[in-house]
Each structure stands twice: as C-alpha cells, then as structure tokens.
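Handing you this structure, nothing more for now.
For subunit A:
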Amino acid sequence: MVTMTNIDSPQSAGRHVLEACGVRFRWPRSPANCIDLESLQVAPGEHVFIHGPSGCGKSTLLSLLAGVIVPQSGSVRLLERSWSALSTWDRDAYRVAHVGFIFQQFNLLPYLSVLENVELPCRLSRVRAANAQANGSSTRGQAEELLLEMQLEREVWNRPASMLSVGQQQRVAAARALIGLPEVVLADEPTSSLDEDRRNAFLDLLLRVCTAAHSALVFVSHDLRIAERFQRLLELPALNRAAAPERVA
Partner candidate 1 sequence: MKTFLRLAARSAWNRRFVLSLAVLSIALSTFLLVGIERIRSDVHENFAQSVSGTDLIVGARTGPVQLVLYAVFHIGAATNNMRWTSVEALSADPAVAWTVPISLGDSHQGFPVLGTTPAYFEHFRYGDGQPLVFRAGKLFDGLFEAVLGADVADALGYRLGDHIVLSHGIGNPNLPQHTDKPFVVTGILARTGTPVDRTVHVSLAAIEAIHLDWQGGAPIAGFAIPADMVRKFDLTPKTVTAVLVGLKNRAAVFAMQRRVAGFKEEPLMGVLPGVALDELWQVIGIGERALLVISTLVAAVSLAGLVAVVLASLNERRRELAILRALGAGPRHILLLLALEGALIATTGTVIGVVAVAVLLPAIGPLVLTRYGLALSLSAPTPTQQLLVAAVLGAGWVASLIPAYRAYRYSLIDGLTSQV
Partner candidate 2 sequence: MNPRQISLWLAIAATTVWIAPAGSAEPAKSNYAIGERLHGGPAGGPSHTATYREAAWEELVPKDWDPVKDLRKLDFSQLDDADPRASRALDRMREIWDQAPVNRALDGAAIKLPGFVVPLEQTKSGLREFLLVPYFGACIHVPPPPANQIIHVFAAKPVKGVHAMTAVWVSGILKSERKNSAMGMSGYRMEAKVVERYEEKGKAR
C-alpha cells in the first residue's frame, strides 16, 4: 500500500472541495431548465453516490461540476474557485490539474499503450506532473504503482489499450483518473458496462485508491445496489427540481 499526499490542496483547512449554489442550467436550444439545484457540497476525501434514473440530468450535472459547461445562473466552485470566473482556456487547465475523470466506456486512447494512457494527464498538466513527482517519485513510477494497485500486472502495461478487456480498461481509466493526486474524481457510471463480479472488484479498488489519495469521489449511477459502499447517497431527482423523464441535451 503506498502513501500519497495532496501537496497542492488549499483544502487542508477542511473547506468544501466542490460547491454548487443556486445552479440553473438549460441547454442552448431548450426552453426549460435541465438543472435547477439549490445546493450541493462535497467535502475533501468524501465519497458521494449520486443516484438517478436516466434522463434526470446526471451527465449534465457532472459536466457542470467539471466546469465543462457553466450555468446561466448560480455558481459551481472547485477548490473555492468558481468555474464561471475562468476563461475557457483557464478552465481546461484548472480542470486537468484538479479533476480526474472516468467515463462509462471508451475511456482510453486506443493507439497508446496502457502506461501512456495513464500518464497522459501529467503530460497535459504541469500541476498533475508535479504532484506525481513529489517525494522523489516520477510520473512513470506513480503510473506503475497505480496500475499495480488496480491489479493490472506488468505484462499488460505496454500493450495498446485497445487490446484490453472492458474490465481492464476501466481499471486503467481509474488509474489514469488518480495519477497526480487530483482533489476530485468524477465517475459517470463507470461500472454500467461491467458484469456483477467485476463491478464489485472494481469498486473495491477504486474506493481504496481514492481513500489513499485523499481524493473526493463523485460517483453517478442508476444502480442502487452499490450505493451502500459510499459515505453519502444523494437522490438526484430530489435534488434537481428540473428533473425530467427525457434527457434534454
């Protein structure tokens, strides 16, 4: 078990790592709001499960939290900084420095090897690279550690990502999300394409590594069965006053 510490976090004082206030968002061509949220807070290192059926705006919420889209009113803050206050350019940089992503599927670049995929965020962000290299380690070194943590042996490390099974790919995605110690990991239904056993195994690994890295985890899914492993459960239809049965996007 390796120890990793967050060196660049202004959150050591215990503030929220993610905070959404009075957020109202609608897609450009839609008449109604897709997201209408009063308040959502995530503490540092907290594991949050957001549950909701399809169409209630889960992915949109994640995009808002990640600063990919900005709300028409209200604010979303990451580490005390509001996404709306940053330019598009700065938002991208800020996002890669502090946020890790896991999608439902097709997370990896098929033409890069496993190791190269994991290292990618560090190549695109100096902050992440610096974090990875703290304590005399190296980007490659931390990538290998994470892969081992996610139970991916050395022999797959140099294979092209396209040659891995779905389960393996998701685990690589998790390693990639955690390299460089981002303060937040956002996961958009990462287990939906895995079968039962793999799902539990994956969750075990993910939660353990997030804990060790002290990264907050926001996990969005429609599957309630795994909710109990998390510290906090949020029902999106309850939170989101604008939830609609069809997906508006």
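Criterion applied: all candidates are chains of the complex that A comes from, given by their letters.
The criterion applied here is as follows: contacts are C-beta pairs under 8 Å (C-beta built on N, C-alpha and C of every residue); 3 or more make two chains touch, one makes a residue touch a chain; residues count from 1.
This one's a predicted model, so the numbers in the text were calculated from it and none came from an experiment.
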{"item": "Options 1 or 2: the chain contacting subunit A in this complex", "value": "1"}
{"item": "Subunit A residues touching candidate 1 - in the complex, by the definition given at the top", "value": "59-60, 63, 66, 68-69, 88-89, 92-93, 95-97, 101, 103, 106-112, 120-121, 123-125, 176, 249"}
